[in-house]
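With one protein chain removed, the remaining protein chains of the complex are shown where they sit.
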Amino acid sequence: MHRTGELYGQFKTLEQQKETATLGMWIFLITEVMFFGGIMLAYALNRHFYYPAFAAGSNTLSLKLGGFNTVVLLASSFTMALAVWSSQVGKKTLISIFLLLTILLGFVFFGVKYVEYSQKFHHHLVPGKKFDIFYCVNNPASCPDVAADELMEESNLLDEAKAADPDLNAHAQLYYSAYFGMTGLHALHMVIGAGLLFWLLKGSLAGRFTPQWNTPVDIVGLYWHFVDIVWIYLFPLLYLIDRHK
Amino acid sequence: MQSPLPFFPEQASNFAGNVDALFSYILVTAIFFTVLVTLLAVFAAFRYRRKNASDIGAEIHGNTALEIGWTLIPLILALGMFAWGAVIYVNYRTAPKDTLDIYVIGKQWMWKLQQPNGRKEINELHIPVNRNIKLILGSEDVIHDFYVPAFRVKMDVVPGRYNTMWFRPTKVGKYHFFCSQYCGTNHALMGGWVTVMDPAEYAAWLSGESGDVSPVSAGEKLFTQLACTTCHVPNGTGRGPSLNGVYGAKVLLADGSTVTADEGYIRESILQPKAKIVAGYQPVMPTFQGLVTEEQILNLTAYIKSLQTQPVPAKGAGVAPATSGKK
Partner (left out) sequence: MSATAAAPVKTLPEHHYLNATYGIRSWLLTVDHKRIALLYLVSVTFFFFIGGFFAMLIRLHLLTPSGYLLSADTYNRMFTMHGVAMIFFFLIPSIPAVLGNFFIPLMIGAKDLAFPKINLLSWYVYVVGAAFTLYSMVSGGLDTGWTFYTPLSTIYSNSAVAPAVVGVFITGFSSILTGLNFLVTIHTMRAPGMTWFRLPMFVWAHYATSIVMILGTPVIAITLALAGMERLFGLGFFNPAMGGDPILFQHLFWFYSHPAVYIMILPAMGVISELIPTFARKQLFGYHFVAAASLAIAVIGFLVWTHHMFLTGQSTYAALAFSFLTFLVAIPSAVKTFNWVATLYGGSISFDTPMLYAFGFLGLFLIGGLTGLFLGCLGTDIHIHDTYFVVAHFHYIMVGGAIMGYLGGLHFWWPKMTGRMYPEWLARIAALILFVGFNLTFFPQFLLGYLGMPRRYHVYPPEFQVYNVMSTAGASILAIGYLLPMIYLTWAAFFGKVAGDNPWPATGLEWKTQSPPLTENFEVTPIVTWEPYDFHNRPDLGLDAVASNGVAPAHGDD
């Protein structure tokens, strides 16, 4: 189809084109809800069956890192919203600045996630043959990044959980299946989002977005907010089971 | 007495008659609508066939009364089917209290069944007639399904949980049972026979072994009963090696060593099949520890020894090729 300015040939007006793109993104987000819904159902079911193991698994996560990442993502949603606003009012330089900030915050999130994942790997908390929820408790020397008092507390919690669920190690693997499955898929969505943000940045540096036509900023914004909202669900579901310190 | 083109399988349980009756009710309804719609369509096709190339049809948009009619009538008929089916299903899923409980374990690809007094069977189930039977079903590996067509009952056998099913056999005889949930390679071989017996015969069967037979033929029978034939196919195409000519020969093992197949080796292979794996085969054989008595091991050994004279297949026997003998 031929393109006239920003108007693609299959459309009659820019309004029609924008309406179409927005509707398309909303429908796509509905499919995303169904996609995450499947794994959340698996999570909910197993959490219901094996609550002690899930609570114990949750307690082995770092609340600090998770909390920090939540703040980072919320901030990135804010800068994204500002980017959309800048495109609507035609402040072309501001669009690029806010997009860049959003990308930076996204990469901060990746960095923290990398630290978390590698910790889990070293602590033998990745589902599989080597999985051992007691690894750090039993081998404190191999877990130098966990403070002694934290280890004490973890040891008590795990003993309690073990008393409630003799098959703790197997069921804690289900928790970590949920952890890696859910955060992994979320991270994959973040990666795709970051790619889209780079594409937007290229467009905004070229001065493509105007108050009359800013659909890409708008719909990528929708996507980015959605991915943030998913995290807003994941954080309490994974990090905040039975934390009452 | 079976007709060449049978329609209903034999009815041999308390559920069979009712299921067949419900089936017939739905069948009659289905045939009625099939014939009705077909006749209407065929009639219309001839009555309103195009006579001139440029003819068009009458202007009719629809009829709300008709629409409501042909929504409600099928709905009412369907609800009747639902209700009848629900009654049977609830009855089937709620076992009576006075049942004879039999434990059934499914594994790739055999059934292990155990009577209340501890008597074990493989791929065979003996039960008394006119007695409520409850099967408690468990799986050692994948999902299986225990299905007896003559009883019109089946139930999935799911690893990690126990399912139960019940029925009351009403007719003495031998009936097929099948695995009806696909479970891998030999899914189709994972079946056997339900033998429904008079209570007195059943009691006698339960308390004793069958009459005297020679160790070889007893072993041969066991070999089939225990489903050894499923994998140890004589022509060497099975999942396990052919046993023809194995006894007394040298067997090449997976680790490269060889071993002479004597009584001790055969016994070990039955009880600890993973101890020595024949080269070219996977360690898939289940242990029969606790499933076979010493006497039965002896019978099996006798039978395997008798296979010494059988033709050895070119491929698929455990027998080491002559060249490896020079080591």
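As written, the chain order gives the labels A and B, with residue 1 at the start of each chain.
Throughout what follows, a contact is a pair of C-beta atoms (placed from the backbone, for glycine too) under 8 Å apart; a residue touches a chain by one contact, two chains touch by 3 or more.
Remember, it's a predicted structure, so these values are computed and weren't measured experimentally.
> Looking at the whole complex, which of B:Gln181, B:Thr195 or B:Ser269 touches the chain that is not displayed?
B:Gln181
> Residue by residue, what part of subunit A touches the chain that was omitted?
With respect to the unshown chain, the touching residues of subunit A are 1, 8-10, 12, 16, 19-20, 23-24, 27-28, 30-32, 34-39, 41-42, 45-46, 49-50, 127-129, 167, 170-171, 173-174, 177-178, 180-181, 185.
> For subunit B, which positions touch the chain that isn't shown here?
That gives, for subunit B, the contact residues 2, 4-9, 15, 18-19, 22-23, 26-27, 29-30, 33-34, 37-38, 40-41, 44-45, 48-63, 66-67, 70-71, 74-75, 78-79, 81-82, 84-90, 92-94, 108, 141-143, 145, 147, 149-150, 152-156, 158-161, 163, 176, 178-189, 237.
Quick note on the criterion: only the chains that are shown with their structure count from here on.
> What is the distance, in whole Å, between the centres of subunit A and subunit B, each centre taken as the mean of its C-alpha atoms?
48
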